Structures are given as structure tokens and as C-alpha cells.
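Complex shown without one protein chain; remaining protein chains in place.
By letter and in written order, the chains are A and B; residue numbering begins at 1 in each of them.
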Amino acid sequence: MKSRNFSSLPIIILLALVSLPLVTMYVFLFVDTISDAPAGSLIPTSFTLEHWRFLWEEPKVGETSIWPVTLNTFIFAATTSSIVMTVSLMAGYALSRLNMPFRRFMLAGLITLHAFPTITLIIAIFLILQLLGLYNTLLGVIIVKTALELPFGIWIMKGFYDTVPWEIEMAGVQDGASRFTVWWKLVLPQVQPGLVALGVFSFLSAWSEFILPQVLSPSGSGQVLSTYLNSLILDDTRPDFNMFKSVGLFYAMPVIFIYLTFQKKLMNIYGGGSKG
Amino acid sequence: MKKPSHLLGLGFMLPALIVVVLFFLLPVFMTAGIAFTNMSTDTGITGGAYELTPNTIHNLRTQGVDNNLLAQLETDVYRIDEPGLAALATDMGDKLAKELGDTHGGVTFQSRRELERAIKKLKNKPRSTRKLKKAAAFFKRSILNQRFETESEFVSATRNLGLDLAPEHQEVLSKASYTGWTWTTENFSLMTKLPSTLRIAGNTVIYVFFTLTFNVSFGLFLAITTFYLPGKAAATFRTIWFLPRILPPVIYVLMWKWLTWDTGFISTFFGQFGVPAKNWMLDTNFHAWVVIILINGFVGASMGMILFSSAIRAIPAPMLYASEVDGATRWQQVRYIILPQLRWPILFITSYQTLSLLTSFEYIFLATDGGPGKATEVWALSAFHQALANYGGNLQYGYGAALALVLVIIGIIASVGYLRVFNFKELVARPRIEQ
């Protein structure tokens, strides 16, 4: 707000103070990955790339290289987000705009689905995957993550469709186009920004997901970065925070980059946020 | 009245319906079903077998089943039957086997000594004691620790012991020795009995209440303060406070571990002043709670910050200018102009986050994992531990599912309530093209 009646300096100082813990964590998250500090001190004394060696060194016996794990994470996130986008794009339109039987019921059901905690799904899925022999593969994780993200995705897309003026569709129908053509040619271009935001959001959400891979694919060929990093932290008796942070920063870099690129678009969605 | 858009609509819904029904509703219903079983790692998830273990007998004894009967089940008996005789014949010659079969065929001896005494009386008795013992061993019959695939096999095995069980006793016995899962409502009666239930319920209340309070008030604080800042500064602070939400939880909690663990920031920092290093996250229950609430609160506050910010921005600027012209202080402006406009967003955030905090456990799992002890074990985390991450190794799917089911029921009731408050009618306005 551009009113000049109040000065902003006291507020900046106050905000800076409460932000101090977070800022400290961010700064050291970065600094610690490229420097060493003597024991018992916080001030780095030397520059080093030693902590990043996991990127190029051959992994020791019993350890996994980070690259296949990264690829897994990418496949997981990309697949999840494409399915969520496609399915939400269609269902959101149907719920927002089309006459169909059980529409009210489906909308109410959609809202109620938000109330189902992750834990209720994964107990059964965990057992099913074990039966099917799909435990420790990416497939199960992708399926569950998609199912969990869908209600939110559909809801968000419905919201975007709701903002498209009815008159555009009416005009399309009058111009002789079928409802399908109207959707494809006239309405889709209007919700494209929303779709991009949803895609980015579900990509980030899957990229960051921890509980599902932890339960359904904790090790082996289906491992992703979150479980990889977590098992690193748990395994070590003497925590090597510099190394953890390097892996962590490696894992977080795409997130930060995507966030900075899509900041504005994402805010819309996080406003309706999906986690506590 | 069939309209083309009915078909199009259902067609458009189909992929969503398939995914949601197969991979969302079905698992949820299965979990609800599992809540009414005693399924665990022990019972397995497919069927089971019949096996009498010392443990089963112990359980039966505590249930007050006749002691004599149990003693009989527990001790070995020796029964002269065809398989035993055949084995004896191949090992020690036909003569002994034949004689034994003729004299004692079909007889059951209650102890090894009795059988040995009987064999010693035979003409073709084995020479050495060692051989005698070996011969007796062929007839040892017990159902302890033996697996039977079907109930009838198990029943005939108990008959073989020479036990004459009343049908109702037989039934109790079969049931107790079944290793697979069975339907039961025990999970729920157990839940009402166990003191730990009260504990986790209490922890959940503490967790939800304090985190929510922090989220809402701090979200408000951030929204209002950044509102008064020039664009650049506001954006910077918003980014700082938005990052916790967007960073992967594992990394975010890693930063907190670095901050609080004994080799971390706080310890090192205070170390300069001679304070001994310690784990500030897990050393006391109080510290654990503070860290948990801050971890979740820093994440949750950003949601409030975003929603409240846009609500504040929607306040017409002339209203604010007018209040300034009227001589309002900044505090009065916040109190009398801004806060009243935020009533609905606050109500929304409160109800939304109550529900999601109730069911969330990811950050707690990563940070304290319910510790120290069970000090920060909340309901959802407990369900998770019981069903999927039990250190004992015996995962209690049934009990975990029952705990989760409680959350589902609370969730459904709450969301039905929310639908009323947040005007469902508006959301389902009828489509305006009536084809």
C-alpha cells in the first residue's frame, strides 16, 4: 500500500527479526555446501567442493548413485503431473459447465474426498502392492500420488473454468460448434494459465513427496530423492550435515528454480493450498 | 430428456471417476474393512494356516480354558500308528516293527518312559538304550508348532493325539491356533481400553490447537506487516516465508535438525559461551513440542499469509485513506478496518487447517518421529506407526486402519459441516447452456 502516512522502517526491522531463524537456515544451507568450518565454529574458513563429490564419485559398495534416483524422481513427478493435468482438465470442465446426471453428487463427493487422510489410502495400497509384487517400484507411488492429487486438481480446474465467461461458450455454440469443439478450441485457451499452474504445482508436490515413497518404495530401483536423502540422514551415526545439505540443495534446486519462474501463477493455487 | 452434453459430461468425468474409484475410494473402503480385522505381519494378508504354538496355549490359559486339556496339548504323546511302524521297520528291521504293531498297535502312551517300558518287554527289543530311545522317537506325536493347511487336517491331528474334545472346545482351539486374519471388532474395544489412546488424542489436541493458533496469528501478522511495506521489501519477506511450504519436507526438516541437533547451530553457537552441546530438539518434551509447532507453523503460516494478503488487497484503498485522514493510527486501522474484512478468510483457514493438521504427520515423523518417548506421537502418526512403520517389525494393519478410520469419520463429519457454512449451493449453480 502506497500510503505515506506510516513509515515502514519499524516494520522492516520487526519482520527481519522474526525472519532471522529462517534466513539463518537458508544461508547456511547454501554456505555449508561449499565450505568447511573448524569444529565448534560456525564461520567457514575454507572453500571446498568436497561435499558435492556424490555427484561425480563412483558410489561405494552398498551405496546408490544419485543419478538413477534423480531420474526416478523426475519420472515420478512428470508422470504424476501429466496425469493430474489431463484428467483434471476434462473432469473440471464437466463439473463446471456440462449438464449431466449426478452433477451435484459428484461435486459434493469431490469436496468430501479432501477429508480423507493419506494414511487411509496407503494401508490398503501397501498391502495390494505387496500382493501384486509391485512393492518397491515407482508404479505404486505414481498411482497413489495421482489419486491423492486429483480431487484438488479437479477442484482447481473447475475454479478456473468457472471464471471463463459463459458468453464465450454461448457464442461458440451459436457459431455452430459442438460442445466438444467449444471446449477444445474456445475454452481451453482461456484456462491455459491455470493448467500450467496446476501442472507446476503437482510436479512440485510429487517432487517433494516423502511419505508415499517411504512406505511404498523405500529402497531399491524405485527410490526417489526424498527417501534417498532421508536414509542418508538416518544411516549415519555422526551426521555430516555438509554432505546432507549438498544432497538437499541438489534436490531443492529445481524446486527453487521453478518457484522463481512461476511465482505469480503458483500463488493462485497455493492460496487454495493442499497441505497444512 | 437425453441431452448430448450428458454423454459428453460423463465421458469427460470417466477418467477421473476411474482413477478416483479404483485408486482412492476402493483403498479407502478396503482400509475401512481392514479396521475390522486383526490383520498384521503375523497373520499375513492372504489366508492362514492352523498352528498351535506355546504362545497360543499361553493365551488360551489366560482365557481360562481347562488346564488339563492344555497340559495334554502341550506334552508330547506316543502313538503306535502305521507311519511310525513303517519308519521303525526301515530303520530297525521288520521284526521289531511287526511285534510292536501286533502287541500295541493303535495304543497311545502318555509319556516316553511308558513307551520305552513297553518296548523293553518285547522279544525283539533293541539292544542299546540309545537305540531304544531312537525307536521310541519314531512314535512321538505332537501338534505343537506344526502347520496344518486346513481346519479338518488340524482337527484330525488333535484326534490323533487321542484327545477327546467336546465340539465347543475344539472350536475354541481351532480359532486360537488359526494364524491368518479374522474379522473382529477388537481393534475398537482395544482402542477404548488402551491408555495410549488417550495420550495420542491429547497430543493431537495440543498439536492442532497450538499449530493452528500459530498459523493463523502469524499468517495475519505476515499479511498485515507486508501489506504496509513497499513492493520489493514485501516480496522479499513473502518469499522468505513462502519457501518452507515449497521446499521438500525432508530438506526443510533437515535444516531444523541442523539448527537443533548437538552438532548443529544452536549447540555450536552456545558452545562459544561454554554451554555444553545437546540435542535441543529431543532433550525435553517441551523442546520437542516447541520445535514441532514451529516446524509446522512456519509451513502453515504461508497459506494464511497468501489468503489474508489477497483479502487485504481487496479492501478499497479509499477506505484506508479515509481512515488515515480521520486520524487513525496504524494499529487502529488494522483493528477497525482490516481485521473485520478478514473474518471469512480466517474462518476458512481455521476450518481448513484444523482438518488437514488433524490428519498430517509428515513433519513430525521426519523431525521427532513421535519422540522423545511418545511425547509428540499424534493420532495420525500413531496410525502410521501401527500399520506401516513399527520398529518391532510386527505391523498391526488392523489396528492402524482402525485408528485411521476414526480420522476419516471426523473428516467426513467436518466437511459436511463446512459444506453448509461455505454455501454449497453457489458452487453448484446450474449450467447456463441447457443442451
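Here is the rule we go by: a residue touches a chain if its C-beta (ideal position, glycine included) is under 8 Å from a C-beta of that chain, and two chains touch if they have at least 3 such contacts.
In this section, contacts and distances are computed from a predicted model.
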Can you tell which of "Ion-translocating oxidoreductase complex subunit E", "dihydrouracil dehydrogenase (NAD(+))", "ABC transporter ATP-binding protein" or "Cytochrome c peroxidase" UniProt lists for the chain that's not drawn?
"ABC transporter ATP-binding protein"
Omitted chain - touching chains that are shown
A, B
Touching residue (missing chain; options A:D36, A:D175 or A:D240):
A:D175
Option touching the unshown chain, where B:A201, B:A233 or B:I433 are the choices
B:I433
What residue numbers in chain A mark contact with the hidden partner chain?
165, 167-168, 170-178, 181, 185-186, 189-190
Across the whole complex, list the residues on chain B that are touched by the chain not included here.
4, 432-435
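Everything below uses one rule, namely that only the chains that are shown with their structure count from here on.
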Taking each chain's centre as the mean of its CA atoms, chain A sits from chain B at a distance in Å of 25
Which residues of chain B touch chain A in the complex?
3-6, 8-10, 12-13, 15-17, 19-20, 23-24, 26-28, 30-32, 34, 39, 45-46, 211, 215, 221-222, 225-230, 233, 237, 239-251, 254-259, 261, 263-265, 268-269, 271, 296, 298-300, 302-303, 306-307, 310, 317, 320-321, 324, 330, 353, 355-362, 365-366, 380, 383-384, 387-389, 397, 400-401, 404-405, 407-408, 411-412, 414-416, 418-419, 424, 427-428, 430-435
Would you pull the chain A residues touching chain B in the complex into a rising list?
1-3, 5-6, 8, 11-12, 14-15, 18-19, 21-26, 28-29, 32, 40-42, 83, 86-88, 90-91, 93-95, 97-101, 103-104, 106-108, 111-128, 130-131, 143-144, 146-148, 150-151, 154, 166, 169-170, 173, 178-180, 204, 207-208, 210-211, 215, 225-226, 229-230, 233, 238-239, 241, 244-245, 248-249, 251-252, 255-256, 259, 263, 266-267, 270-271, 273, 275-276
